[in-house]
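One protein chain omitted, others in place.
As written, the chains take the letters A, B and C, and residue 1 is the first residue of each chain.
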Amino acid sequence: MWTWFYKLASPPYVYGVAAALMPWLLGGAALAIAYGLTAGLALAPPDYQQGDAFRMIYVHVPGAILSLTVYMVMAAASAVALIWRIKVGHAVAAASAPIGASFALMALVTGSLWGRPMWGTYWAWDPRLTSELILLFIYVGVMSLRSAFEDPARGDRAAALLAVVGVVNVPIVHFSVVWWNSLHQGATIVKLGAPSMPGSMLWPLLSMWLGFMLFYGAVLCTRVQAEVLNRERQAAWVREAIKS
Amino acid sequence: MNTIVDGLGVEGVHVWLGERHVLKGVSLTLRPRELLHVSGPNGTGKTTLLRVVCGLLRPEQGSVNWLGRSITTYRTEYQAALAYASHEPALKSDLTALENLRFAVGLKRRITADELLAALNRTGVGACADLPARVLSAGQRRRVAMARVLAMNASVWLLDEPYTNLDASGADLLSGLLQAHIEAGGLALVVAHHELKLPCNIRRLELNS
Amino acid sequence: MMSNFWSMGGYARYVWPCFGFAGVVLGWNLWAARRLLAGARLRSARALAMAAGDAR
Partner (left out) sequence: MNVGAGQAFVLIVRRELCLSFRRPEQLFQPLVFFLIVTTLFPLGLSLQLSQLRDIAPGVLWVAALLSSLLSLDSLFKNDADDGTLEQLALSGQGLTLIVVAKTCAHWLVTGLALVVVSPIVATALDIPIAAFETMMLSLALGTLTLSWLGAIGAGLTIGLRRGNVLLSLIVLPLATPLLIFGAAATERAISGTSTVGALYFLAALCVFTCTLAPFAATAALRITLE
């Protein structure tokens, strides 16, 4: 009954699929990001409160969403890998961590660049940015733990467990930071990405988000190929795979 | 497929440690009244094999069975029947020899101080019972570790280089204990890089790289 | 018209570094992933060559 599942998760299959998917995902990402940038930077009207500074949300918001999405993918892959002892799950988790961390870093830097004109300071201990920072720390912890082990299989499983523990903790951290923030400052901070946006502002944002998702998929495909190869050096299929 | 109903069976065990393929399909069987002597040059996976048989290391392929059942599903019962002496004596240096035994054996079975003292006396370290383990010599520590194996009343002995640091009388003592254990219906797996001189039936398993 | 676009309503010194940094992150991701894959292929090829050498 589970054979299809294991076939789906078999290293050669995953390697082949990742190699085949990668150019399509990258192409799609390029298209979506190109449209998002043009429409977001040039066509969308300036915000009536924030002026042209609001355009920074076109990279900040997708970056922040992706940093969380990638974490969810990493934790899910880790859980699958731990429970069913599927090596490909570790490969996906190991491939996702640096990508997610880079997105978290992007969200932090772009967020503080947006904060300077809006709040008058680069860092205001805004709850979202603070929990993003802690997310970045958790990413760094997972990556350091994986690389600290001499036995890669053990490093994989340790990092996977930490990723799963982290996924329970991320919402708690976010909630507590929001609670803490409401204690210290009033809700004077301008919300990033107003809830009701006109279409000319919203479509570029959605397009950027889609583009970032596809981009993550493309980079994930490349990285998963590498991680799968690193975990399956002796297998016979590797000979065929690296010839092409 | 050989299902050993009355003993220990290891079937086609493969273990990789990092990049190294340490155990390549090792199989063995061990019945009561049998002693298996595992030998081989350094780095051939003797200790790894022992850790697999204990259940401390999960093999990537293959299985270990006790009384015909896998030790992973039958863990508690297997562990209750098992005494493992690792390469290091596994003593807390701040605890006395007697306390070391009490805290280790006490988790396995209910035991009185007198029984523990008797075990220490049998291995010739009864006089050290109340000394902290850090002041004992390497040979004495080894004897305390041996007393722990005795006190566990286990039918399966898994010993990793038990003759290390023992003097001539200690080695004779250990051989005698092994002999008595086998004759009493126990089974033992001993990792040692030199010959064992015992009157009982010794089977050998030589690991090569 | 064009200079109006580049000045971003006076926010140019925040908007362009922001997009620039995002671009750098995306570029790094692509570059690092390719490099990782190239390295993995190289090591696999070496391991296979060594295994073939052992067999002979």
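Everything that follows uses one rule, which is that contacts are C-beta pairs under 8 Å (C-beta built on N, C-alpha and C of every residue); 3 or more make two chains touch, one makes a residue touch a chain.
This one's a predicted model, so the numbers in the text were calculated from it and none came from an experiment.
A.B. asks: Could you run through the displayed chains and say which ones the absent chain touches?
C.D. replies: Computed over the complete complex, the missing chain touches A, B.
A.B. asks: Of the listed residues B:Ser93, B:Asn121 or B:Ser169, which contacts the missing chain in the full complex?
C.D. replies: If we include the chain that is not displayed, B:Ser93 is the one touching it.
A.B. asks: Identify the residue among A:Tyr13, A:Tyr35, A:Trp119 or A:Phe149 that touches the chain left out of the display.
C.D. replies: Going through A:Tyr13, A:Tyr35, A:Trp119 or A:Phe149 one by one, A:Phe149 is the residue touching the chain not shown.
A.B. asks: Of A:Leu41, A:Val173 or A:Leu202, which sits in contact with the chain we cannot see?
C.D. replies: Hidden-chain contact among the options goes to A:Val173.
A.B. asks: Hey, which of A:Val73, A:Ile138, A:Val219 or A:Val238 is the one touching the hidden chain?
C.D. replies: The missing chain is touched by A:Ile138.
A.B. asks: In terms of residues, what is the contact footprint of the unshown chain on subunit A?
C.D. replies: Considering the whole complex, subunit A reaches the absent chain at 82, 134, 137-138, 140-141, 144-145, 148-149, 154, 157-158, 161-162, 164-166, 168-169, 172-173, 175-177, 179-180, 183.
A.B. asks: Quickly run down the residues of subunit B that touch the omitted chain.
C.D. replies: Per the touch rule, subunit B residues meeting the hidden chain are 54-58, 76, 79-80, 82, 84, 86-95, 99, 103-104, 106-110, 132, 148.
FYI, only the chains that are shown with their structure count from here on.
A.B. asks: Which chain is in the middle, if each chain's centre is the mean of its C-alpha atoms?
C.D. replies: Closest chain centre to the overall C-alpha centroid: A.
A.B. asks: Which chain pair is joined by more contacting C-beta pairs, A-C or A-B?
C.D. replies: A-C
A.B. asks: Need the CA-centroid distance for the pair subunit B / subunit C, whole Å please.
C.D. replies: Roughly 53 Å separates the two chain centres.
A.B. asks: What positions in subunit A touch 2 or more of the other chains?
C.D. replies: 233
A.B. asks: For subunit C, which residues count as touching subunit A in their complex?
C.D. replies: Going by the criterion above, the answer is residues 5, 8-11, 14-15, 17-19, 21-22, 25-26, 28-30, 32-34, 36-37, 39-41, 43-45, 47-48, 51.
A.B. asks: Can you list the subunit A residues touching subunit C in their complex?
C.D. replies: That would be residues 37, 41-42, 46, 51-53, 55-56, 59-60, 63, 98-99, 102-103, 105-106, 109-110, 113-114, 116-117, 215, 218-219, 222-223, 225-227, 229-230, 233-234, 238-239, 242 of subunit A.
A.B. asks: Of all residues in subunit B, which touch subunit A in the complex?
C.D. replies: Touch list, subunit B to subunit A: 16-19.
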